[in-house]
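Below are the structure tokens for one structure; questions will follow.
For this depiction, one protein chain was excluded, whereas all remaining protein chains were kept in their positions.
Up next is subunit A:
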Amino acid sequence: MKLERISSNGSFKRGRDIQSLDSPCTRPSKKISPSASFTSLKHKRPFKDIVRKYKGHLYQNDCISSSSKVKATRPDLSLKTSQNFLQNNLPTTPVKKACNEYILTPEATPLKNTPIENAWASSRIVSATSLSIVTPTDFKNDLVDEFSELRLVQPSIVQHRPTHAVFEIPEIVENIIRIVVSLESANIPKERPCLRRSPQSYEHSLLMYKDEERAKKAWTQSQLRQQSPLAIHNKNKQGTLFSCMMVNKLWLNITRPFLFGNLHFKSVHSFKNFLRTSQETNQVIKPSHFVLHKLHQITQPDIEKLSSRVECQNLKWLEFYVCPRITPPLAWFDNLQKLEKLIIPGNKHIDDNFLLRLSQNLPNLKHLDLRACDNVSDSGVVCIASNCSKLKNFNIGRHRQGNLITSVSLVALGKYTQVETVGFAGCDIDDAGIWEFARLNGENVKRLSLNSCHLLSDYSLPILFALNSFPNLAVLEIRNLDKITDVRHFVKYNLWKKSMSAPILIEACERITKLIDEEENRIKRINSFIALKDMTAWANADDEMQDKLW
């Protein structure tokens, strides 16, 4: 009762007002609790059976250390999570739907129902830890008992307070967890998505955005990023799933498989913790996602320890984002048939031999990111291209050792795959290579990054654009291509695409952007001049003729 007064009505006085106004339906959410539990009362037996059955589930063998931790922190956390769930998840879960079918019709006797209803409302907030089922009469008694000591207190949870029965039904809990998982999936550590590359200078920013305010903003942002590249990643909140594990055993058992399905770590500490606990239990984990984000200190032995505990039959997404000291363990290679996404940028250990072995077992690979893997050369890429025909995204951009990747890689990709996103920034590909690539695979290419490919000249890209060799292109990156001076066809192409309302984004360096701008203005000037001339001719033409034509 205390709780209810404070939380749902704001104050004691207001709560009374509502009663005297006899409007029990002001808060439709109140109806949820009585009706839902009435249904649960009817089905008391079967539910208990289900619960019991579920508790004997194979997830029972959980690790000792974590469950003892659960006990220690239980009371506080349980309040927090259960409130959380009421706020966040109740409206979206099927729970509500079920309730609406069994409305108790409190409208018939509003005054009488109100105190009971309030009591029910309070039961929702009560800890989810205790499991017995509530009856309305209990609450009437409680009400009388506690009314006398009503005062402003911290809402403290009494252990005997029963939880709402809904939270004991494994299916419903599973649905709740599912929603939490879908919310959490936004938190998988990943690279900041970039809409536009950051400008190289303020002038460049001005050219890119053509608006002083936005240009300034973009420039200062890019400046900030250079100073503290990690700042943005740390904002993510995490841990709702962990809180769910702390609620009770049922919740723990249901949450655990979800948690193990999606393994992602961005701190060394949590990864080491995970290593330790997985050593203690004999459970084999079959995750579908395995993401390590910037774990510089993790070494190969750590990963090898894990290799026996983790099986990869279900693995779809394997990411070691800037973890320079580790490579996926050899033991996994045979089981990567389902792998679609392999992201291992910034890794010095990955070389052609590695790719050769890996490529034999990756029939479903769609996304391969080898940026800054400086030891990979043409032969590695050719292995991948010839074995992974479903490849859609491929990036091998680099700052060092660009001479290792030449047109051979590009042509192999064009020949064996229908790759859509291609990143060859900083590689030694030449005009002939890109001509051949356009011939083989130009129609599929949507994003093409050729920044700093210093061999490219006016004899490839500009002419290829004039011939519309990349008809589906959406993004073209051509920064720091010193030999490119002819931008007429880029501009014409883009104006044409714009007229079909599908403009392409051209990310160019300051010099090329400037050239493009000048060319665009020149073409627009000519066009408007022609348009004015034609309009004048039309306006002055004889309308009798035009009327007849009509």
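Please note the rule applied: contacts are C-beta pairs under 8 Å (C-beta built on N, C-alpha and C of every residue); 3 or more make two chains touch, one makes a residue touch a chain; residues count from 1.
Please note the rule applied: contacts and distances are computed from a predicted model.
Matching "Ras GTPase tem1", "NADH-ubiquinone oxidoreductase chain 6", "Chloride channel protein" or "SAGA-associated factor 11 homolog" against the UniProt entry of the left-out chain gives the name "Ras GTPase tem1".
Check A:284, A:330 or A:532 against the missing chain and you find that the one touching it is A:532. The omitted chain makes contact with just one of the residues A:207, A:344, A:440 or A:456: A:440. Within the complete assembly, A:463 is the residue of A:322, A:356, A:408 or A:463 that touches the hidden chain.
Listed for subunit A, the residues touching the missing chain in the whole complex are 435, 438-443, 463-471, 489, 492-493, 495-496, 498-499, 525, 527-528, 530-532, 534-540, 543, 546-547, 550.
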